[in-house]
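Next up is a structure, given as structure tokens.
With one protein chain removed, the remaining protein chains of the complex are shown where they sit.
Letters A and B name the chains as they come in the text, with residue numbers starting at 1 for each one.
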Amino acid sequence: MQERVIEKAAQLLESGACARVLGWKTGEFFYDVTPAVFTSAQQVRQEMVFSPFCGANLSKYLIAESRKEGKVGVFLKPCDSFSFVQLQKEHRILRENVYAVGVQCQGMSDIEALKALGLRGITAVQAEEDRLTVSTLYGEKTVALEEALSLRCRSCKSRALHDCDELIGDQGRDLDTDRFGEVARLEAMSPEERFAFWRSQLSKCIRCNACRNVCPACSCEKCVFDDPNSGVQNKAAADPFEEDLFHIIRAFHVAGRCTDCGECTRVCPQHIPLHLLNRKLIKDMNALYGPYQAGSDFDSKPPMLTFTQEDPEASIITEGRGIQ
Amino acid sequence: MQMNQEFKPTIVAFCCNWCSYAGADLSGTNRLQYPANVKIIRIPCSCRLNPMFILRAFQRGADGVILCGCHPGDCHYTTGNYYARRRMTLLFSLLDYMGIERQRTRVEWVSAAEGAKFAATMNDFVDTITKLGPNRRLEDLRCKSE
Partner (left out) sequence: MKKWELSRLQELFEAIAAQEPLYIPTDVSGQPTFALWQPGMALTRELNTVRSAKDLFFPQVEELVKFKVEGKKIQVLDPQVQIRDQVVFGVRACDARSFDILDSVFLAEPADTYYRDRRAHTTVMTLACTHPEESCFCTSLGIDPQAPGGDVSCWIEGEALYLNANTPKGQALLSRLPLDEGEKPEADRSVFDRLPLKDLDLTRFGEKKLLDWFHSPKWGELSQSCLGCGTCTFVCPTCQCYDIRDFDTGHGVQRFRCWDSCMYSDFTMMAHGTNRPTQLERFRQRFMHKLVYYPADHGGQVGCVGCGRCLRKCPISMNIVKVARALGEEEV
């Protein structure tokens, strides 16, 4: 796959079809891959990489890149292609300036998953079929490939590549994984337990804004939390209330637009399971207003931008009848 | 504020300009009683209610927040309250999911003719919140007076 991605990128630049190509660039280690804009085939051949550690979703960069001179090539994994479509729906990407290459994905790995296995000082990995040999400063260890899977990829929603000009690998399909199991587990708890759970998680927040800034749905030019005129601008949570405020408002603001790409949880330096907020909203909207997947098509109306006269009243929540 | 009996909750009621605010007016002109700790904030339409307003009301000391608007189908702007209904349902569900007491928030449709319903709704809501006790889960300690 890596060779095909690099060859394609080089070809797009050499043929002049694209002025720039968005891809992933090698780092110091095998896992610290950085999104990058490549401008020459030579640079692509030297520095570009496509490995199971290229988890970063490149679609948000297209907001800026598609507004620059010339066409930009981009490699999109299935998740990323949902964001790509969703951003177009919101008129944030100039599609005519983008050449999208879909890359099929078997699930991305995450260095954090390896660390969660207790591995320390990881210097290299070698994949062989379904096993991964991990070299560390303290010796080698073999783990099952699926143990290295990124948390979000364990409940992958779809391998479908949307709105790509070209595919590398096969077109995929929606998958039937249990995305909402963890949400349901929380829903089954008592309010006290849920409150304790979210306090223990959100109190870790350092307000670095990584979740917001990486989120393809968070594309406001000026976030309300950065705006001195909003009354809620803040740089740090000076009270636990502000931790809740930030995350509630952020989750709500992306409701119906969040494609569940999982970048927020991936980048959180404190490992706060932020996707559980978004998934709760997705689960509710599916149950209340019919199945909807943001970024899966261009025509459907996002649930928060429409209504029916038969919509249930808010009292189903406030009177505890629950969402069926 | 130690004992529940002495606890007088602060209630913020966001009322749409066209129906519920007029309903509140009517309940006043009819001399119907509802507790003075209900603070009414007039908004142009129920769909003007940004979720941020609700959270900030809690931050600034509200123990309960209620949204009142025109009955579905009667919105002055035709459809505003339908959007508000979806938003509030989803927001309240999220708050409930985070362990915030679900009774602290409410939506009630009150028309300009329903002065009695307005007073009854407020009495009932104040009663619910009084039993529930002070807002502790969405409070900002800095805003509590010493």
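Things worth noting here:
Assume contacts are C-beta pairs under 8 Å (C-beta built on N, C-alpha and C of every residue); 3 or more make two chains touch, one makes a residue touch a chain.
What you see is a predicted model; the values in this text were computed from it and never measured.
Although it is left out of the displayed model, the omitted chain contacts the following shown chains in the full complex: A, B.
The residue from A:56, A:72, A:164 or A:217 that touches the chain not shown here is A:56. Interface note: of A:183, A:237 or A:304, the residue touching the hidden chain in the full complex is A:237.
Touch with the chain that is not drawn comes from one residue among A:14, A:32 or A:319, which is A:32.
Along chain B, the points of touch with the absent chain fall at residues 60-61, 142-143, 145-146.
Hidden from this view is one chain, which touches chain A at 27-29, 31-37, 56, 61, 120-123, 136-138, 200-201, 203-204, 206-210, 212-214, 226, 228, 234-238, 263, 266-267, 269-271.
The rule is short, and it goes like this: only the chains that are shown with their structure count from here on.
Between chain A and chain B the centroid-to-centroid distance comes to 36 Å (mean Cα coordinates, whole Å). Residue ranges of chain B in contact with chain A, taken from their complex: 51-52, 55-56, 58-59, 72-73, 79, 82-83, 85-103, 105-107, 137-142. Against chain B, in their complex, chain A makes its touches with residues 183, 186-187, 191-199, 224, 231-232, 238-239, 241-242, 244-245, 248-249, 251-252, 255, 277, 280-281, 284-285, 288-289, 303-304, 307-309, 311-320, 323.
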